[in-house]
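One structure, pasted below without further comment.
Missing here is one protein chain; the remaining ones are kept as they sit in the complex.
So, chain A:
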Amino acid sequence: MADREERRFAEVPRESIRLMAESAGVELSDDVAALLTEDVCYRLREATQNSSQFMRHAKRRKLTVEDFNRALRWSNVEAVCGYGAQDTLPFRPIKEGDLFFVEDREVNLVELALATNIPKGCAETMVRVQVSYLDGKGNLEPQGTVPSAVQTLSDDLLKYYQQITRSILGEDPHLMKVALLDLQSNSKIAALLPYFVYVISGVKSVSHDLEQLNRLLHMVKSLVQNPYLYLGSYVRSLVSSVMYCILEPLAASINPLNDHWTLRDYAALLLSHIFWTHGDLVSGLYHQILLSLQKVLSDPVRPLCSHYGAVVGLHALGWKAVERVLYPHLPAYWANLQAVLDDYSVSNAQVKADGHKVYGAILVAVERLLKMKALSLSVNAEGGIGGLPRPGGIMGCRESSPGLSPPPEPLSEPGLGIASHLHAGGAGCPWEDWTPVPLPAMYCELYSFFGDSLAVRFSTGPSLGNSPPAPLAQPPTTRKELPGGTANLDTARKMPQLTANLNISPRQDGSPHGEQGGGVGSAGASQSLARSSSSSSVQRSRSSSSRPGQRPSGLSRDVFPKARFNPLPAGPPIFSFVIGGRQMGRRCQGRRFQTTFTPSQPLSAVSSRTYAHKLPVIGRVGKPVRRWTCSQYSLHLPL
């Protein structure tokens, strides 16, 4: 009732009618024109009203010229020709005078008729199926998955899809390489993206097969690197697949012979890569990732390999992430870890080995945290110098880092605004009340945990903190490349490595050796142990070799601390070693690591890296890696 809005109709002005009549050669008097005008308006309205039924029955919302023509035809009026095109017609004014017209371009028919590039007909009309599964309550089942029916793809694409998936998941490494390369550069596979994403989401079903997991991750990497693909919301799906590889206690990790650590490292690297390149596609992604990592980290029930994944994940996401999530958690987590590491029982050996992995990962993460923090402080301090050259060491390190494309992590970061991400985090986020810990305090605390394992050194004296030295200018005090056993070390590597000092004690030795003056001693173990144990005739042992790390970067094999066994015919050798460090009153001794080997297996058959996890390897082992597709190293992260 209240609808009193006036209904106005489009009206044709009298002048137009007269103009049209003139063009037809008829002169109209005023009143005739007026009458005609009114009639024309009425007829137009009538035709429009009639045409709307054609629209309704064609189940459209848009009234087309065609509808109008039909209405005209059914009322015995000639149809209007020439306006059948679907696209809108531009309606233009003329500058001189209030004249408007519809643009009507001339079409050169000859050109059209003789044209050589005959346009293809539009694609064939077809029917495509989409199923929405409802559960009992009428909720849609999650829609992220793609229906397995690939039938709607064109034949070519279908073939491509089959070839690619087959060769990536197949046996032939060469084929795989080719396929991955193509996936990385092919510009026409946008239509297949959902299917690839779907395939990748199959990580959950192959968690027993490291090789397949690896291949799927490579696929992710190729997709992410393909410049022609717009990942859109598929990023989320990819990230969840990658996160699965990082965090989940994979079925493959049940068998200690499987090197799932490498997979986790690789996945973490990939995660950071996805995040830095595509993080903007999905809002809040960073936040979510951090949350899930944190959740895993704070869950003591999770196995150590999950914790390891969380740590390397955080590490990969940058030092800010480490600072905000890992660092605050460290005291709580440390207790758990310590309990694991302190358990020398044989049954615990495996778990303990895992614990060492985690320890190593944490150590690497906090080292970089310290370094970067110090750097950022120094950068801030030298803020006056615009665009100051980055410390060469870091740059060098980044460039030489073997990753294919190290994530462009901003050093003095707010550029990309992680911080803003974090601050934007909703209520209840643990880092809401987070306040940055000053570097000295942080260092002190970390030092209390790691002691001199920390490669980054600051004076813990009271004077510290005013102007912390730029860390790179200050070479790490104790620096030692970890032994790579059979491996050569990347000569270009300049990143600080933690110092390790290895004690190999004969089994009777339960007590830790080498409390060498609290400072320098730290233990590292190397893969070579495995080898040496396999050929126990070669006895290379360097007990308590504390090499103050003034070594130049180019370390050769023989200078590495090597494990040494006392040839003990009976029983497995037991290693125990200590990482010295002041435990700030918590413990007067250094951390002690111990592990047991059972050399009874046919070790020679197994490649060295299979054993890598068995040792409390801290830092890195393995070959220097140029391609990070190679899974021979772990924990290698560009700094």
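Everything below uses one rule, namely that a contact is a pair of C-beta atoms (placed from the backbone, for glycine too) under 8 Å apart; a residue touches a chain by one contact, two chains touch by 3 or more; residues count from 1.
Basically, contacts and distances are computed from a predicted model.
Q: Assuming one chain is omitted from the figure, identify its UniProt name from "Leptin", "ALA-interacting subunit", "Transcription initiation factor TFIID subunit 5" or "Phenylalanine--tRNA ligase beta subunit".
A: Looking only at the record, the undisplayed chain corresponds to "Transcription initiation factor TFIID subunit 5".
Q: Which residue from A:39, A:104 or A:172 sits in contact with the chain not drawn here?
A: A:39
Q: Considering the complete complex, identify which of A:57, A:95 or A:174 is in touch with the unshown chain.
A: A:57
Q: From the listed residues A:49, A:162 or A:255, report the one that touches the chain absent from this view.
A: Within the whole complex, the residue contacting the unshown chain is A:49.
Q: List every residue of chain A that touches the chain not included in the displayed model.
A: 1-4, 7, 9, 38-39, 41-42, 45-46, 49, 53-54, 56-61, 66, 70, 74, 86, 122-134, 136-138, 140, 152
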